[in-house]
Structure formats: structure tokens, C-alpha cells
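Only a single protein chain was left out; the remaining protein chains are all shown in position.
Order as written gives the chain letters A, B, C, D, E and F; numbering starts at 1 within each chain.
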Amino acid sequence: MNLLALNILLALAWMAVNADFSLTGFTAGFILAHLILWLARPLFPKERYFRRTWGGAAYAIWLVKEIFVSAWAVAKGVLGIGPPIRPAIIAVPLEAKTDLEITLFACSITLTPGTLTLDISPDRKVLYMHAMFAADPDQLRDDTKAAMESRILKVLR
Amino acid sequence: MNHWLTAAPILVPLTTAALCMLAWNYPVVQRVLSLAGSVTLVVLAGILAATTLNDGIQVVQMGAWAAPFGITLVADPLSALMIVIASIMGLCCAVYALGDIDPVRERGGFHPIFQVLMVGVCGAFITGDLFNLYVWFEVMLISSFVLLSLGGTKVQIDAAVKYVAINLVATACLLLAVALLYGITGTLNMADLSQRLPQVANQGLVSAIAVLFIIAFGMKAALFPFFFWLPAAYHTPAVAVQAIFAGLLTKVGVYSLLRVFTLIFIGDTGWTHSILLWMAGITMIVGALGSLATRDLTRAWSWQVVAHIGSMVMGLAIATPLALAATAFYLVHDIVVKTNLFLSAGLVRRLSGGEDTAFARLGGLFKAAPWLCVLLFIPLASLAGFPPLSGFWGKLLLVKAGLETQHYAMVAALLVSGLLTIWLVGRVWAEMVWKAPVQPPAALLASMARGRAYALMLPLVLLSLITFGIGVNPDRLLSVAAQVGASLHDTSAYVEAVLGGKAEPVPTLVGELQHQAGDRP
Amino acid sequence: MMDSLILRTGVRILLPLMLLFSIFILWRGHHEPGGGFVGGLICAVGFALHALAFGIDAMRRVLKADPRTILGAGLLLGILSGFITVPTGEPYMTAQWVGGLGTPVLFDIGVYLVVVGGVLAMVCALMEEGGA
Amino acid sequence: MSLAVGGMVAGAIYLFLSRQFLRILFGVILLSNAVNVAILTVGRLTQGQPPLIARNAEIMAQGVSNPLPQALILTAIVIGFGLLSFALALGWRAYQEMGTLDTSAMRVAEPEDRP
Amino acid sequence: MLEAYQALIGILAVAGAAFCAIAAIGLARMPDAITRMHASSKAGTLGCGLILVALALYFPSVDVAARVVAAILFLLLTTPVSAHMIGRAIYASGEKLWSGTGRDELRGTKDDPGERLNG
Amino acid sequence: MILTAILVIILAAAVAPTLHRVLPALSHWLLALVPLSAACWFATLVPGVAAGVPVLETTRWAPSLGIALSFRLDGLSLLFALLICGIGAFITLYSGGYLRGHPRQGRFHLFILAFMAAMLGLVTADDLISLFVFWELTSITSFMLIGFNHEDARSRRSAIQALLVTGGGGMALLAALVLMGMASGHCTLSAIAASGVDLRAHALYPAMLVLLLLAAFTKSAQVPFHFWLPNAMDAPTPVSAYLHSATMVKAGVYLLARLNPTLGGTEPWFWALTIAGGVTALWGSAMALRSTDLKKILAYTTLMALGVLVLLIGVGSDGALKAFAGFLLAHSLYKGALFMGAGSVDHGSGTREVGDLGGLWRKMPVTGLFIALAALSMAGLPPFFGFVAKEIVYDSAFSNERYLVLAVLLLANSAMVAAAATLFLKPFLGAPTRAAAHAHEGGLALLAGPAALAGLSLLFGLWTALPQGLLAATADAVRGAPLGLELHLWHGVTPALGLSALTLALGAVLFLALAPVKSLLAGVQKVTRIDHDRAWDCLLNLVEVLARGVTGWLQNGILTRYLTLTFAGMLALLGSTLLLRGGMSWPGMTLSVGDGLGLALAVLMLAGTLGALRAGSRMAAILSLSVNGLSVALFFLLYGAPDVGITQLMVETLTAIILVLVLARLPFLPAGADRPLPAKLLHAALAIGLGACVTAIMLSILGQPLPLDLSQFFGDTSWLEAHGRNVVNVILVDFRGFDTLGEITVIAAAGLGVFALMKARKGQGNRP
Partner (left out) sequence: MTPFLETCLAIALGLLVLSLALATFRVLKGPAQGDRIVAIDLFGVLAVALIALFALWMGQVVFLDAAIALALVAFFGTVAYARFVEHKAARQRKEDGDA
């Protein structure tokens, strides 16, 4: 996380130089500094900062796309023009370990089509989700794990 | 320097309260602060009153924003008088509490909340802004809620439920009334309101809003038919709290009625003041009857609080200078006497060793504590209006004012209520002082720590002395009351003091219109 | 206390954000919507949420000071900010400005603290004694 | 809007007249909302223009909402909140002490047999 | 150009509102509480987000954009959390699921919140 | 000097308890010196006053009300003052002996001396209000004295009864005096009399008269307010002797006499006084004959005497007023002596029942002697002063040709003779009884009073010139003009003398036929069924039932009742004002598209309200309220109040959190289950009515113009002077920062309050 601090510091410096103490100034400085740091990334060999930020951004974009899809699916369900709904509650074994990983996974599930995190077992090994279109629950479970958990873990680890 | 003096009645208890809150874990510090704050308040209030009575109305603009834009504090004779008397009651109850309050209540925040109550009371007395008045009412209300329930006994909680429910209605009503008044005048400053209201085209609407104020303040003042919260609650909290409630809370309602219906709503006195008159008359009788229906000392006193509110409002409703002076005099008398009665009832309860003051438990005081009887005799006789104590002068002034304006029915109601009170006082004396007790009174005072016993007795002595002093030498207070009455009857000085030379105050004479109006009870 | 991992993680992220937001709101309240009340309320809501998620004791640990102390300090600050006019001889609460900082801002901070302290005192008492 | 206020007042009063303390508290909430709406309404309504002074202006523009009622409502809301939370806590305590929230069964302070 | 830009804003706003409406209709039409929540949590969030984006476009400043981003982030963070909380609460309260619900791999296990939160 | 005398007596009263503790055996002697010296001082004034020069004295008191402590001694006042101080001195002494060893003797002296001071003030006061002050003081002190034996429930009852009756009279007197002051424009009796204002012609004369008579009749126990007096005899004998014969009960008589020149002489005055006085005299006679208790007999003969005095004032002729003066003195002297004597008998023998007494002459000869003397005076035998007085009484009635009055007087005096005989003959000369066996003579303190008073009865009879000056002045004062009273033991053979003889004969018959007379009277009473004491109880009961009924209905302990009445009151006041005072108007309606949004929010608010009303569960209610609250917040935002909107949102949320914290354990009653249908309808009517009132007022307001100069000022100065661009916030922290200060105080108190409510509980210890 040292690079984040450095990034911010540089952004502040940018603001000072420009005598522009607005949010706009900070944002501009931050992006600029980030680019500079990225260009200078060979200086920080073991740093995961860039993978995280860029990976995170990619994941976010994917997630937004999923939300659109999800909303569309729901809309169809609501308006009765899609496939008939077939709810089920499915247990998903967790590979994610840390709080952040689990939470991110759980949130993602909720935001994506037809699924919703109901609960996480106290031993943090199983996630229970409610699915709207669960004609084949086992398939859904596998899809979810493959599509999301792995992505999240890739970004965070 | 005078504007600091004028703001002092709010700032002193407020600062005291804040310091006490900071010292929430140190009851001893709180005690010292509370005492020091109360004494300071009495001293400053005295100086303020002297200044006001001698040099004229004192005005200060909070934040130096001129009226009617900023909030004005005004010490006119009535305000100054009320603040002095309130501060003395505050001191008495604070001192009594030092001897009486139990550790649970003390650690629950008695001292800071008590000071907050004083803030509310003094604030309501001194503010010249209607919305600000609402705010101080709320300060008073929340602190009264807390003080009422402090200790959390079953009885208290029960009482608090009723008190809170009804008072929340009252407070919403007041806020609504203030808002609606703003909605037709565009101002909140009371002096400014008095100038703008006559220019409102729709005077019927003004009357409706005035009635809303009667309701709102009537609820605070415990006028019929809005008094129910009072007998339901006043007998339940700690003694010092009962006393300060009985002494001050309803009187703030009366004060507000007095202020608003002499300064602001004087356009339709034939209607508004007739309503007040009816309410006052019924309140007197119902209150006195209530006090006779109960068989409990404190509850009887609660009803008496109600009964005498009627007397004060009667003066307001008649609204001649003499009648207004009578109300002012009666206010002072009643505050002192009611505080005293509740404090002494607490002491009597202690002596009878009981949890309550049911007549069945009392007795034998004449034998056990003759000196206390002497002390008790003064407020009791004053309550009954026996001369030459303070209550007599109040009654005399009211009778005079009523007869002069041909309000014979009201005078009759006043006298009948007075007679019922005499009955009550006789009965209380018989039950409390004369009757042989079920169990002999405890010699609690003797067994108490010296300091605590003093704390319990000193306020009683002081209050009885005040009552007695007013009684045998009434002229000082009478002339102050006359000054108050005159200033309430003709409020042009008030308006001029607040608005300065900017506005041209029209003399506003309350009561002039009323005598033309025929619809009097 | 709500035994939920997701909620707790969410709160862990949200609480600092809310505190920041509340101070932001307090700070700019003089010029744009916001101010001591709103700021104080947001801050208090944040801590209340923390208490809901982690329990009252954890919240007290995060808060460090007793709500009543915060409350008293806030009230005192509010009162004292009006006393700064003593040397100038102007009435109570007359605003004094030094650059962009003025006694009204100080007063607003007092308001903020009182709201935080008052609300949290309520929440603490209700949660501890309510047992709910 | 006047009608909405009237309706809310009526609803609040009906709730107040219930025997259940909780309903009374709900009445309090409703009444407080009603009064706040009333304050803004009688201060005259102006849509969508908050009373802020623009960065480049020195005084408030014409046609913005009336700021004074807003300040009053703010005060009233916060005060109302203080009162309400106390009343709520009181309700809790009442239930704890008396085992009921039916106010007609609360006869401790004024017992039937002892006037 | 401005016209097109404003048209985009308009379309975004209408789309957002439409999604909100769909969420509301779902709330009205879906068979049980959890399925209703599906509708509201997704369509509602999206609709709201779209309108916020429209707002950001209408006030083209970084200042506003940053705040819109913050608002959307808040939404994205809080919606799933509250959905989880509500869902669990509904489940714990033992409310009957829709009769069309298929498998339930939670009920009766040691992790059943209804049992777990007991006492 | 008069004030000084009063104050000195009060001082004596104040030191009495202490003095008694220090010098138990001597205290009453020392205390008696005080009234005695006062009496002596008053006696020195007699020549001057008799010469027609009243003593005047004024001390400032309440000048702003025109009230002063002014005193005036004319014949009437001086006579009373002398009686009060003179008899008072002996009573003080007597009570010292009577209550020897009593633990509360000091207190008794306190009360009796205080009473004395009050009474002295009453009869000398010239100022209307001062008069009232002393009048009421006599009521209080007599309350204390009647209730002196306060462990006895009957005493307490009698004390309260006397307090109420005389207190009621006091109320009437206050009104009467204020009216008189208003009508005449003067504050003192002498000024009113001198001013020449004829109050009798004033429009308020009937009111004054009725009120005044109410006061006087209650104090002097005239029928129908007579019942308290016999009950008041529960007091120790010195009290009866002093208050209920010589002084207090005569206060009413004094008042009538005093106001005779200003208010008297009219038809209503004549009829009211003669009827009340006559009936009282007859009733007293009858009751005296029926009684067997020495003190009761004396009490009823006192009633009779009071009746006669009132009757004489009512008749109002010159002769009657002369007779009034004479009879007043005579009665005070012999009745005081008799009361004290009876007390001594009681003290010595332990009983006051005539039936239980007999043969006391041998055990208590001195007491017997004085009782005999006094009884002879009472019977009106020469050469006692009683005879002199009776002669002028008869004379006055005869010369006036008021034969009905004469008949009344004759009957009353005959009864007096019989009573006198009863008092002396059987107890002293009858066959010795068991009670008399260990009877003994009292000490000097007990004897001094009867001796002096009985002695004076004899002395004045023999030496009529001695009291003549004073009595003449008295009669003059009552008339308000010189009358020229002359007293003679022997008038020659006049009709009056004949009547005296007839009286004696009739009295003897009555005494001898006492048993049949008693049964006759009992029969009469049975037929008339008048038991005033019970009637009094009924009256009080009625008031109490009324009190309980009203209170029980209004304050029934149930919150719903309170709120119903409160709202009903609100609706009545508001509704009637709106309907009767006009004021309702409609604003011009213009609706824009934006208002459509506002309207929609209004509908949502109402929907939330409706939801809260019919919610069957807590959750439903809370969430409905949430809808309401959120709609309100949106409304605020819509109309340009972002600060308010945000605050509303925050508060809404916090309320939800706190509700949830609190509510989880509270029970909830489903909607509608908590009230029966009629209540529902009533409540709905109240709710809708008040809602309609609020709506009507708001609509009318919106039709008015609203001056916005305040807001304009805030907008103009917010940035330039207060350095803030958010006008609302600047109002909050600067323009109206004081409001906010109060508001944070509320929050602070609420925070502490909730904390205290939950944590500080008595009986559970303190958990900080």
C-alpha cells in the first residue's frame, strides 16, 4: 500500500504546484501521478499495487456489465417474458478466506443475475445463495464459483 | 455590561449544566457547581430586576443582530420579577436536593438536568422572541420529562407516560401555533408581532391562531380542560423536583399567556379573553374540588396548583392594570407557596416514614415537630388566603379587580374556590398536624447528618419568611406588581425598547376593547 | 449485535467513510447544505451501525470517550463560543471572524459534538439495558 | 399540502387516542412530521431553489425558498427527535415496570381505590 | 451536439426510471419476499445508478462526477449487504418460501439462521 | 398605641410557650398582666371617648392600595376593647389554673393571646381591609382553639366546621367590604360615614347587605348558621368562656352595630335582622331548656343572647340601640363568669351533666357564690346589672310598640331565668351525688375570673353611673348620632317592670315544669325534623360527592380519557372560533407540473399515515411511518430545503434504529382491537374535526400575503456580514444561534435523560 500513499502524495504535490485545491485538481493529480508511477513500475518489483488497481478496475467493469445483464433478466422475469422462475437455495463451498474476499464474493453474487447471498456459515466454509432461475442448481453453483470467486481471488491475491 | 446581565439568567444555569455534565462521574463536584450556579443566578437575577425596575426595560440582541432579525432578550418588569422569584425557587430546591436527593438519582444526572430546567424556565421568562420561547419551553419540557422519571420507580414511570403523552401534544400545538403566526406576519419577534398583527387583513384568522395559543399555553399552564397531566404526575418524582415543578412549570405557561395576550393578541379580546375567563373560572372550581376529592397530601397540593392557575388567568382575562398587577402578585405568591408546600410535604413524608403522603399515614406533627408546624402554618394559611399572608393580598387584588369590572360570577367562583381551599387546609391541618399518628413520627431530622438536616430545613424557613414578609409588608411587591400591571396594560414602552426608534409604536392597550364586548360570562 | 460477516466487513469500510463524510458535511455547512446537526447525525448513525454490527462494547472501544463526556464538552464549547465577545463588549454570541474561521463555526462544532454525544448516549443506554 | 397536514394531524390524533402507548408514540412521530410540513408550507412554497448564495454572488438571489422556516424546522426536527427518543425509552421502561403498554391498565400513580 | 448530449441524458434518465419501475413492479408481482428482493435489489440499484450517471453528465464537472461515483459506490456496497441482511432475516423468521421454490440446502442444517440465532 | 397594644399582646403570645416552659407555675400570672394593663390603658380613655372624642390612629401599610392600619376608638370599640382585654386577662389567668399540668398549656396561651390580639384589632379597626384582616385572624385562632383537644376527632370536626362557616362568612365579608370601598370611594369606615355617601341608595346595596349579613350571621351563629357554636363547645372551657360568649361570636354583632349607621335602617335590614335574631333567640331558648350539659346550656343561652342583640340592632330604634349597649355589657359579664364557673365545676367534679351534679355548695362554696351572683344577673334580678339591661330592653320594645318583638324577648328572658335556675339550683343545692363527692375548689386562678365578672355585674347594677358614660357612647356610635342613654337601677313602676315580674314568673314555671317542657320541645323538634348538624354533614357530603364525581370523571387515571378531553377542548375552542369569528378563506389555487410532484408526495404522506393507522403489527406501523417520513423528506427537498431534507432523512433513520432497539420486546395490539365502536367513532370525529381545523387555518393563511423582510435581511447579510453562503445554516448558527443553543441543550438533556431512564433506577443499585 505504500504506493497508494505515494500516489496520493504526488497528487497533493500536483495540487500545490497548481495552487488548485479542488477535488478536480486532486483527481487530475492522482491520475497523473498514477500514470507516472505505472511508467516507473520497474522501480517497485514486488508491488501488487498495479495488479490490484487495474485488476480491480477490470473486475468492476465486468461487474457493471453483469449488473446490466442481471437487471435485464430480472426485468424479463418481472414482466413475465423470460423463462419461468424456479427459485432454490443453494449451498456454495467457499474457497475465499479473508473477510474482504468473502464479502466481495457475496456482494458480487447479489449483484449478478438471479442470485442473492442469503448467509454465510459461521465457520466461513459455505455460502448460501438464493437463486431465481435454478432449474439446475449444481450447474449454477459451479458457474458462480468459476465466474466470480476465481476472478476475485485473482485480483486480491 | 447590561446586555450580559440580561443574558445571565440563561447563561449562568446553562454553563452550570454543561459543567455538571462534564463532571458526570463526580457527584460532589456537581453539588458544588449546582449550589454555586444557583447562588450566582439569584444574585444576578436580583441585580437585573433592580436595574429593570429602576432604569427601565433592558433589551439585548443576541449576536448583535437587530430586532426583529435576531433574537431579542427582554427584561421588562414582569420578566425580571419572574426571574428573580424563579431563581430563588431554584436555589431553594437545589439546596433541598442536597439534603434529600438519593445517590441513584444524583448519579443519574439530577444536578445538570435541574440546571437545564432552570435554563428553560429563565429562558422562557426573558426571551422576546416567540420561536425562542418555544425552544425554551422544549428545554423545560425535556428536563421535566427527565426529572419526572429520574429514579425510575414504577409510580414515576406510570406518571411519566401520561405526562409525556399529553405534553407532547401541547408542544406540537405550540409549535404549530408559532408557525401559523409566522405564516401571517412573517416575523417572530413579539414586539414586532404586536406591530404587524393589526395590519393583517383577516382578523378572524388572527383570532383562530390566538385560540391555538390559548390551547398551547393553556396546556402548559394546566388550565381546564388541559390540566390532566398535572394531577397525574406531580406527586411522583423526587421532592425537590415536585417542588420546582409545582412552583415554576405551570407558571411559565401563565407567564406566556400573560405575555402573549397582553402584547400580541389584543385585537379580539372580547372573544379570546372571554375564553380565558371561562377557562379560569372552571379551573378554579375543578381544581379546588379535585383537591378535596383526594386523600393524599401531595396530590391535594397538585390539584391546588391547578386551582390557583385559574386565579392567575382570571386576572389576565380581566386585563385591567389592577387585574394584571393582581396576576403578577399572585404569581409570585403562588410560586413561593407551592414550592414550600411541596418541599414541606416531602419533609412530612420523611417524618411519617412512609413512601407516600396519604392522609391515613400522616399525623402527630404537632407533638413531634412543633417548629415545623409553625413553618408549615405560614404557607398553608397563605394558600387559604388568610391575612395577612401573601395569598390574601393576591385574592384581595383579584376580588377588587373583578368587582370593579363587574365580573361578579368570577369573583364568586374565586371566593368559592377559596372557601374550598380553606376546607382543604383545615382538613390537612387536622390530618397532618392534629390527628394522632398511626405510628409515631420518626425523629429523622435529629438522626440526620447536620448538613443534610440544614439543607432540608433552610429552604422551608426561607420560603416561609418570604411569604410572611410579603404578607406583613406587601407594599414593595404591590408597587412592583402595579408597575408590572401598568407595563402589561400599555405595552408601548416594551415595543419601543425592543424595536428602538425604527418602528413607531402604537400604544397597545389590552382590555380597552373588552369592555365594549358584551359576551362575557 | 448482528453476527454477520458481510455486514461487519461492510461496516468496517463504511464507518471511516461516514466519519469523513460527516466532517465534510460539518465543515462546509456554512456555505452549502450541511452543518453541525447533519454532520453529527451522520457520525452518530455511523457509530450506531457499528454498534449494531459489532456490539456496544466494541463501539465504545472505537469511540474511546464516554458519550456523556462528548456531550458535555460539545455543550460547553457551544456556550463558550458565544463568550468570546467578552473583551469586545458586544452581546453574547456576536460572531467574531478571523479569516475563514469564526465563532459560528466553533459553535457548529459544539452542535456536532452534542448531537454525537447525545445520540450515542441514547443508543448505548438502549442497547445495553434493552438487551435487544 | 394543507390537506396533507390536516390528514396527518387527524391520523396522529386518532393514534394518540389509542390505549396503546406505542400507537401514541407513532402519533407523536406523525404529528411532528405534520407540523414540520406545516411550517414549510405556511412559509410559502417555492420549488427547487435552495436558499444558498452562489459563489459569484454577494446576496441571496430572488425567487429562492424562504430560509427562515427551514431553520425553524431544523430546530424543531432535532428537538422532536430528542423528545421522541426519550418517549420511546420511556415506553420500554413502562413495559418493563408494568408489564403492559395498555395505558388504561397503568394505574400505579393514580390507583383506582385511592383517590 | 448539445441536443444529442441532452438526449443521451434524457434517455439515461428514462431508462433509469424504467428500471426503477420494473423493480417496483417486481415488488408488486413477485410471489414471495425473497424473489421480490431480487427485483428490487438489482433493477432498483441499476435504475438509480443510471439516473445518477445522467446527473453527472448534466453537470459536467469532476466535482459532481466524483460525488456521483461515490454515491454509486455506496449503492453498490450497501445494496448487497442489505439484501443479505433482509434475506437472512426473512429466512430466519421462518417465513414460508414460495411454493414453487425448489431445493433448499440451508433449512435444517447447522447453519440455518433460524436455529443459529436462537437466543 | 392601639397597634402597640395589639403587637404587645401578640408578642406575649409568641413568648408564651417558652415562658411556660421556663416558669410553669407563674407564666399565666405574668401573661395575664399584659391584657390587664391593656385594659387599664383602655379604661383611661373612657372619659375622653364618653365625651364624644374618638381616638384615631393610623400606620402606613400598603399605601399603593390605599390600605393603612388605621384604628378608631369610639364608644362601641372601646366597650368591646375593654371587654376583650378585661375578660381576656381573667381568661388567661383562669386557663392557667384550668390547664395546670397540661403539656400544651404554653401553646394554649399562645393561641388565646393571639386570638385576643386579633379580636382587639377587629373591634378597633377603622380601615376596611384591616378590619377584614383581623376578622379572619379571629377565625384562624379560634380554629386552633376549638381544635385544641386535637386527639379527639370530634374536636377536629368542630374546628373545621367553625372554620368553614366563619371562613365562608369571611369570603362574603371581603366581597362586601371591597364593594363598600368601591361604592363609597373611601377606605375607612369613618371616612365612609363622614363622606355623606349614601350607600343605601347605591345600586349594589342589596349585594353589600346580603354579603355583610352572611358574614355577620355566620360569625355570630345566627339561624341558620348557628349549628357550629354548640359543637365548638368541645373546646376547653376557657375558650368557650372567652370566644363563644364574650368575644368572637359578638364580632358579627359588632359588625352589624358598626355598620348600622352606614347600611342600617332600611326595610331589608330590619326584616333580615329581626327575623334572624328573633328566631335565633327562640331557638336558643328552646335548646337551652332541653340541654342537660352545663356548657351546652350556656352555649344555647349565648345563642339566645346573640339573637336578642341582633334583633335589637334590627329594630334599630333609639331605645333598641340603647338596650343593645346595655345588654351587650351585661351578657358579657355574667356569661363570662358562668362559663368560668361551669368550667370550675367540671374541673372540680369531673362532670358537667346537671343530672350527675348535686350538693356542690358544701364542696365548692366560693365557686357556688359567684355562679349564684352571675346567675342572678342572668335571670335579671335586681340589683344586678342584668336587671338594668333587661329593663331597658323591655322598655325599648314597649315604647316602640313592636309587640311581636316583645313577645320574643319575653319568652327568651323567661327561658334565661329557667336556665339560670338550672345552672345553680340543682348542682349546688340539690342532693349530693357521687360526682360531687370528691369535688374540690379550684385555685385562685380559677376563682379570680368569676369573682371579678360576677362582682362587676353586681357593682354596675348598684352603681349605674359607672358604666353609663361608656354605654352611652356605645349607643351613640351604633346610631351614629347622640342618643343620650341613661342607666337607672330603679325606673319606677313601668310596663318594663311588670314585664320583668312576668318574666320571673314565667321562668319559674318553666323551671318547675322542666320535664314536660323538655318532652314538649323534643316533640316539636321531632315534628320539625330540623337537625342542623346533620344537615351540615349532608351539605359537606354533597360537596365531597360532587368533588369525587367531577374528579373521578375528569381525572380517572386513564390516559385515553385525558387525551380525549384535551382534544375535545381543543376542537371546541378552535372550531367555535373558526365558525364564529370568521377568518376562513380559500387561497387562489394554481397548480403547476411541479406541484403535481408535491401532490404525489402529499398522497404518499397520507398513504403512510393511513398505513400507520391500520397497521396490525409494529413493523407495518413503523414502515408506514417511514414512508411518511421519507415522503416528508422528499417534500422538503422538492421545495428547496436540502438542509431540512437531509436532516429529516437522518432523523428518520435514527428514529428507526432507536425504535428497533426499543420495540423488539414490546407487545402490540392489532389495529382496531383496542377500542369499542363508539369510542372509535368519537375518536375519529375528534381527529377529523381537528384535522379539518388545521387545514382550514392553513388554507386561510395561504390566502394572505406574507411579508418576507426577515428572510430578505438574512439573504442580504448572510455572506456580507455573517460570512456564510448557506443562509439556513447561518440563521442556525448566527442570526438565530440562540435557538440552536437551546436546541442542543434539549439534545444533551435527552441524551442524559435516556441514559438515566435506562440506568438510574431506584432499588436496583446504580450501574454507571
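Observations on the model:
As a working rule, a residue touches a chain if its C-beta (ideal position, glycine included) is under 8 Å from a C-beta of that chain, and two chains touch if they have at least 3 such contacts.
Keep in mind that this is a model prediction, so the values were computed, not measured.
By the touch rule given at the top, the unshown chain touches C, D, E, F in the complete complex.
Screening C:L49, C:L76 or C:M93 against the full complex identifies C:L49 as the residue touching the chain left out.
Shown as candidates are F:L597, F:A684 or F:L708; the residue that touches the absent chain is F:L597. Mapped onto chain E, the footprint of the missing chain covers residues 2-3, 6-7, 9-11, 13-14, 16-18, 20-21, 23-25, 27-28, 32-34, 36-37, 40-41, 44-45, 47-48, 51-52, 54-55, 58-59, 64, 67-68, 70-71, 74-75, 78-79, 81-82, 85-86, 88-90, 92-95, 113-114, 117-119.
For chain F, the residues touching the absent chain in the complete assembly are 593, 597, 600, 603-604, 607-608, 610-611, 617, 619-620, 622-624, 626-627, 630, 633-634, 637-638, 640, 642, 645-646, 649-650, 652-653, 656-657, 659-661, 663-665. Residues of chain C that touch the chain left out of the display are 2, 7, 14, 18, 21, 25, 32-34, 38, 42, 45, 48-49, 52-53, 132.
The working rule: only the chains that are shown with their structure count from here on.
Shared contacts of chain B and chain C, meaning chains that touch the two of them, come down to D, F. Taking each chain's centre as the mean of its CA atoms, F is the chain most distant from chain E. Ranking B-D and C-F by contacting C-beta pairs places C-F first. Nearest to the overall CA centre, using the mean of each chain's CA atoms, is chain B. With centres taken as mean Cα positions, chain E sits 30 Å from chain C. The mean-CA centres of chain E and chain F are about 78 angstrom from one another, to the nearest whole unit. Chain B and chain F have centres, each the mean of its CA atoms, that are 26 Å apart. Among all residues of chain E, those that touch two or more other chains are 77, 80-81, 84, 88. Each of residues 106-107, 117, 119, 122 in chain A touches at least two other chains.
Across the interface of their complex, chain C is touched by residues 99-100, 102-103, 106-107, 117, 119-120, 122, 124 of chain A. Residues of chain A that touch chain E in their complex: 22-24, 27-28, 63, 67-68, 70-71, 74-75, 77-80, 85-91, 106-111, 113-114, 116-119, 121-122, 126, 128, 130, 132, 134, 137. Across the complex, chain D is touched by residues 31-33, 37, 115, 118, 122, 125-126, 130 of chain C.
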